[in-house]
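And then chain A:
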Amino acid sequence: MNIHTYEKFWLGASMVLIVGFILTITYGSVGLGIAMVDDSEPTINPENVGDHPDFGDPGVEQVGENEYVVHVVAVQFAYFPGEIEVPADSTVTFKLTSEDVIHSFSVVGTNANTMIIPGEIASVTVEADEPGEYGIVCSEYCGSGHHDMEGKLTVVPQDEFELEGDE
Partner candidate 1 sequence: MRVSRAGLLVAIVIMVPIIVELRTVVVHLGFDVSLAETALFGAMMIGALVLWAMAPDIRGREPNGE
Partner candidate 2 sequence: MSTESGTFLDQFPAEAKVVRTAFYSSFVALFVGALMGILQVLHRTDVLRIVDSADYYSLLTLHAVLLVLSFSVFFLVGIFTWAVTTSLDRGLQDLRYTWAWYGLMALGTLLAGIAVLGAFIPGLDMSAAVLYTFYAPLQAHPFYYLGLALFIVGTWLAGLDWFRSWWAWKKDNPDERIPLPTFMALTTTLFWILSSAGVAVSVLAFLLPWSLGIIDQVNALLTRTLFWYFGHAVVYFWLMPAYLLWYTMLPKISGGKLFSDPLARVVFVLFLILSTPTGIHHQYLDPGIAEGFKFIAMVNTMFLLLPSLLTAFTVVASMEHGARQRGGSGLFGWLRALPWRDPVFTGMALAGLMFAAAGFSGMINAGMNINYLVHNTWWVVGHFHLTVGTAVALTFMAATYWFLPQLTGKAIWSKSLGLVQVLVWFVGMTFMSNSMHRQGLIGVPRRTAEPQYSGFDYEVAVGSMAELNMQVIIGGTLLFISTLLFLTVVVMTVIGDKVDGLPDNGYADTLSGPEDAPLVLDNLKLWAGIAALLVILAYSLPLAAIITRGGILGPGGSPSPQFVDTLLFVGRVAADTVGGVIA
């Protein structure tokens, strides 16, 4: 099998490209610490989400200094809670599950983006640095009212933040 020299060159360049892509992604995972949504959370029965200790009363919860967990339940066609407020300069973990069909939790214009699959709990941890307001949309078609499914995430300056129910 004789391959033209130029094509051999291109074969080499293609391999460089492919390996380079894989190395970039690996650097993102290891060097930048970008983790994927995975199977670290237990499964959940979508019919009993309301009885779940965390998802029964979803919302923002402080779990450490500058560390927060937000439990969100997605249903056709809303998020509970629909409006989320977290402080700036904090680490926020979103834990998301669905009571009915597949949804997504996509914070518009940011990297916070995950599928929500009934039976599974999606967990995404993000660093909220600057104050700002973001829209949240369901980017996975979930039924006839899919386009109405939205929420809001507000990152407020630390001194303005207070947890719901706190005095």
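Quick note on the criterion: contacts are C-beta pairs under 8 Å (C-beta built on N, C-alpha and C of every residue); 3 or more make two chains touch, one makes a residue touch a chain; residues count from 1.
How these were chosen: all candidates are chains of the complex that A comes from, given by their letters.
Everything numeric here is computed off the predicted structure, so don't read it as measured data.
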Out of 1 or 2, which chain touches chain A when the complex is considered as a whole? 2
Hey, which residues of chain A end up touching candidate 2 in the complex? 1-4, 6-7, 10-11, 14-15, 17-18, 21-22, 24-25, 28-29, 34-39, 41, 43-47, 76, 98-102, 104, 106, 108-123, 133-135, 137-148, 150-152
